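With one protein chain withheld, the remaining protein chains of the complex are depicted in position.
A, B and C label the chains in the order they appear, each numbered from 1.
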Amino acid sequence: MKITFSKAINFAIRDSMRDDNKVICMGLGATDPKGVFGTTIDLEKEFGSKRVFDIPTSENALTGICIGLSIAGYKPLLTHQRLDFALLSLDQIINNAAKAHYMYGGEICCPLVIRMIMGRGWGQGPTHSQNLQMLFAGIPGLRVVMPGTVQDAYSQLRASINSNDPVIFLEHRWLHNSESQVVYDFSDQDLVTQSLVKSGEDITILACSYMLPEAIKARRILKEKLGVTADIINFRSYRAIPDECLIKSINKTRKLIVADTAMRSFTIADQLSNNIRDLLIDGNSIDIRILSMPDIPEPTSHFLTKGLYNDSYTIISKTCELLSKDCRGLINRDTELKPHDVPGEWFKGPF
Amino acid sequence: MKITFSKAINFAIRDSMRDDNKVICMGLGATDPKGVFGTTIDLEKEFGSKRVFDIPTSENALTGICIGLSIAGYKPLLTHQRLDFALLSLDQIINNAAKAHYMYGGEICCPLVIRMIMGRGWGQGPTHSQNLQMLFAGIPGLRVVMPGTVQDAYSQLRASINSNDPVIFLEHRWLHNSESQVVYDFSDQDLVTQSLVKSGEDITILACSYMLPEAIKARRILKEKLGVTADIINFRSYRAIPDECLIKSINKTRKLIVADTAMRSFTIADQLSNNIRDLLIDGNSIDIRILSMPDIPEPTSHFLTKGLYNDSYTIISKTCELLSKDCRGLINRDTELKPHDVPGEWFKGPF
Amino acid sequence: MERFEGSIQLELLKRMRRIRDVELRIAEEYSQGEMRCPVHLSVGQEAPSSALSLLVYPSDYAVSTHRGHAHYLAKGGDLNAMIAEIYGKETGCSKGKGGSMHLIDTTVGFMGTSAIVGNSIPTGTGLAHAAQLNKTGQISIIHLGDGAIEEGSFYESLNYAAVKNLPALYLCENNFYSVYSPLNVRQPKNRDFCFLAKSIGAKTFSGDGNCVISSYKTLKQAVKYCRSGKGPTFVELKTYRWLEHCGPNNDNELGYREEREIEYWMNNDPIKKAEARLRKRPEKDHYKNYCQALKKEVDDAFEFAKLSSAPDIQSRSKTIFSTEQ
Partner (left out) sequence: MERFEGSIQLELLKRMRRIRDVELRIAEEYSQGEMRCPVHLSVGQEAPSSALSLLVYPSDYAVSTHRGHAHYLAKGGDLNAMIAEIYGKETGCSKGKGGSMHLIDTTVGFMGTSAIVGNSIPTGTGLAHAAQLNKTGQISIIHLGDGAIEEGSFYESLNYAAVKNLPALYLCENNFYSVYSPLNVRQPKNRDFCFLAKSIGAKTFSGDGNCVISSYKTLKQAVKYCRSGKGPTFVELKTYRWLEHCGPNNDNELGYREEREIEYWMNNDPIKKAEARLRKRPEKDHYKNYCQALKKEVDDAFEFAKLSSAPDIQSRSKTIFSTEQ
């Protein structure tokens, strides 16, 4: 049976809560009729209001409260409807959660999961659309995951909740309605590994979060129309350490595109490429291109976001650039990807 | 006349306040007997308590209050005795100050300077020693400067206060007692340019903040003992855009060391190197090495910080590595740089 | 109606009507898909800002929240520029960069709205500090909701305003909800906002936010206190939002608010009440004419917005800094 990404999140929370009665789910809107885009639906009904509850608009304290719960043996899951709101809690995340295990000499653990939803389009504007994964990925002691598939939604969230460390779980709003079948399973490795999702010959595309379905779409078109095949790697764990599957792939293709939802100055792709160049034989000859958002705050007007986002079109162009192919006519961005500021028919706005 | 780095900060504030009566100076301890490591001494006396004042321990609101003052035409200067404390105010910095000019279509300006002092050594530990420049440098709309010389302390702070944009002014605690003569002058360019401080032949060393005096010391030893000469560039504006002086230097030496006070995952050096590789002819053949802190929270115990920091010694080693020279015996780290956890004789602890 | 000047009552009603008509028109047009950004409408909550609008000057400062249309208009913000902003046009008050949640009109002291709950409270407090330093008798209005009370930024700001004795007026429209969440999951039972604000250091006032006369009288006292330099002032006005939290529709079917409650408040419509009072008064014809002129004003604003050009796409990478270097 196919389920949506939202449902997979929902099931992951539910199954974690069934398996471990220390798991607690909270967040603005956690018990709402809409259940945070469907992800927390029915949980209060099953687990009661002691374990699933709404909270005050106090992002900073609530993060610390989750830390307190976690060092006392509970496993809190805190949800922010936008990553942007979590900026209020960076002191708790950076000075407390990330360092608690270390700075007390390993005496305590801080098993805390913070879901942050990242917006895009429909006039989300400068403070509802930020993809600031680097704020977290650069902090020792935090794990950052960015699910790109429905399967990831389930297994990475379960692995996050199961982990004994603080995990920042970055969830793209445009993925919520994607559908797929799911294996209801997970492993610790889901937090730290990438995975090869499509195998090809000519180029390696490493894509995170919402860039993943766009990369897969790009691959299909490239294959159909140009006979070019790409390795697609799911950049689901946001780390600068090149995974085995990535190394293998690059050794084969010697060409890499990293498609990140972050801004140019905020992508981990730079560090990752330097690591790749250092690690691989003749690393300097690998051709690496970074696809990211430009270094600007996201404007609100849809007239101004046109052509701003990366999608299958920009991935195709970048690939053709790298392979010195002509990409004209492969895809008509204006007709096939229109309107540019909504994820699909299902999105009825405004949030 | 030689003055200290602290004094240069103090004079820069004083002269800015004399020149522009809209300048306001505030911060925890701004009117203390010790005047924030001497940097705010005597200001209240000259300018009165309306323009120089102490504040409550409310980092988040105070940042927003400075934003309000700035959009009303004042020029607030806010000081945090440690960068780590400013993490409480990242919502105001990222969601408000950095974006105000942009998201209101240029209607308002936000001329605000936030000084953040960065600790090192003497058991500053995990939350009093963080060098998180990347948190700010990656945010469009913020300028980040990291003075490395006494002259920078004066001219970059004056330029920062004079600017109409928000500036994050990152001040290394270990520089406060360095001494030099100062030209009491500044220009807008001080915010966005690097400067060549020593000219050489064999290698380029780009060093920011406290890494700069260490690089200069390393250069002296390298020259005396090995006849190797380095171009030293003051990485005083923390941007990933290679400056003209940097490009010229690399074109000459083809070898670059970037010495940053940040952690490995938090240095802008990766992005900068990718930009250099992209921009320069045959860029992939340039040999670039990054000197940074390891990706760990800084432990408190001096036993554990031994050999952790970068200094002239590690810069020499890295240079020798790049030039395939033997660095043994050039410098005895244990005797010449001891104790490792204080900046010098003048530092009497504990803060 | 006696004991309270008819012309003021009329003016208050006109201002409420204007806000309501603009908001309803946005709701009506929203489904066209041309206003492509979140909108948080103030239908039902027109009284507080309308009352305030008679008591402040363009030289006073104001800041607001995601739900800022009414506050912007009440402060004298340009209607055309607001609608154009929501349409994402070049002529928008933020040139399309900000949308509905980032309104500004510095010519009337309206210094911005924020999409982050609690984020503009410190800004408004800083403006109050500027006002004090300016010594011009300005005050700074900080609009906020009951949800924003929960943010530390509210507390820290009010504490600072009290330390510095700033002319800051915190105007809380308590509509009992933060998105779908009722007060009882967010704040302790029987919390009294005024008691809270007083203990932090403000002089406090409260009134009926669904009655424009009560709102006016309350705010008149509050503004007077604040303008006299006596220090920070906090006002609570209880009121009610008619439509969904974000978007053009009513969402009563979701059931997070009891039907009885919704009915109670809708029957308690501040505009209907004011219109009823007017019915027996000579000014009612004037009002009728006003409503017609208003219709045209709103029509014109939407036409202005629709006909305005899209912003130049190049502009999206401009004005990141005030001086490009």
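One rule holds in what follows: a contact is a pair of C-beta atoms (placed from the backbone, for glycine too) under 8 Å apart; a residue touches a chain by one contact, two chains touch by 3 or more.
This one's a predicted model, so the numbers in the text were calculated from it and none came from an experiment.
Trainee: Omitted chain: which shown chains does it touch?
Mentor: The chain that is not shown touches these displayed chains: A, B, C.
Trainee: From the listed residues A:17, A:30, A:55 or A:153, report the one that touches the chain absent from this view.
Mentor: Of the candidates A:17, A:30, A:55 or A:153, A:55 is in touch with the missing chain.
Trainee: May I ask which residue of A:1, A:72 or A:183 touches the chain that does not appear here?
Mentor: Within the whole complex, the residue contacting the unshown chain is A:72.
Trainee: Using the definition of touch stated at the top, determine which of A:103, A:118, A:175 or A:291 touches the missing chain.
Mentor: Among A:103, A:118, A:175 or A:291, only A:103 touches the chain that is not shown.
Trainee: I'm checking contacts with the chain that's been left out. Which of A:141, A:242 or A:297 qualifies?
Mentor: In the full complex, the listed residue that touches the missing chain is A:141.
Trainee: In the full complex, which of A:6, A:92 or A:319 touches the chain missing from this view?
Mentor: A:92
Trainee: In the complete complex, which positions of chain C touch the hidden chain?
Mentor: 150-153, 155-156, 159, 162-163, 185-188, 191-192, 195-196, 198-201
Trainee: Touching the absent chain: which residues on chain A qualify?
Mentor: Answer for chain A: residues 50, 55-56, 58, 60-74, 76, 91-92, 95-96, 100-109, 111, 140-141, 143, 163-165, 188-189, 191-192 touch the chain left out.
Trainee: Taking the full complex into account, what residues of chain B touch the chain not shown?
Mentor: The missing chain touches chain B at positions 28-29, 31-34, 53-61, 84-85, 88, 122-128, 294-297, 299-308, 341, 349-351.
Following the convention adopted for this analysis, only the chains that are shown with their structure count from here on.
Trainee: Relative to the centroid of every protein C-alpha atom displayed, which chain's own C-alpha centroid is closest?
Mentor: If we average C-alpha coordinates per chain, A lands closest to the whole-structure average.
Trainee: Quick check: how many Å separate the C-alpha centres of chain A and chain C?
Mentor: Result: the chain centres lie 36 Å from each other.
Trainee: Measure off the straight-line distance from the CA centroid of chain A to the CA centroid of chain B, and report it in whole Å.
Mentor: Roughly 32 Å, centre to centre.
Trainee: Return the residues of chain B touching two or more other chains; collapse runs of consecutive numbers into ranges.
Mentor: 60, 91, 95, 102-103, 140-141
Trainee: Taking each residue of chain C in turn, which ones touch at least two of the other chains?
Mentor: 92, 94, 96-98, 102, 114, 116, 119, 152, 320
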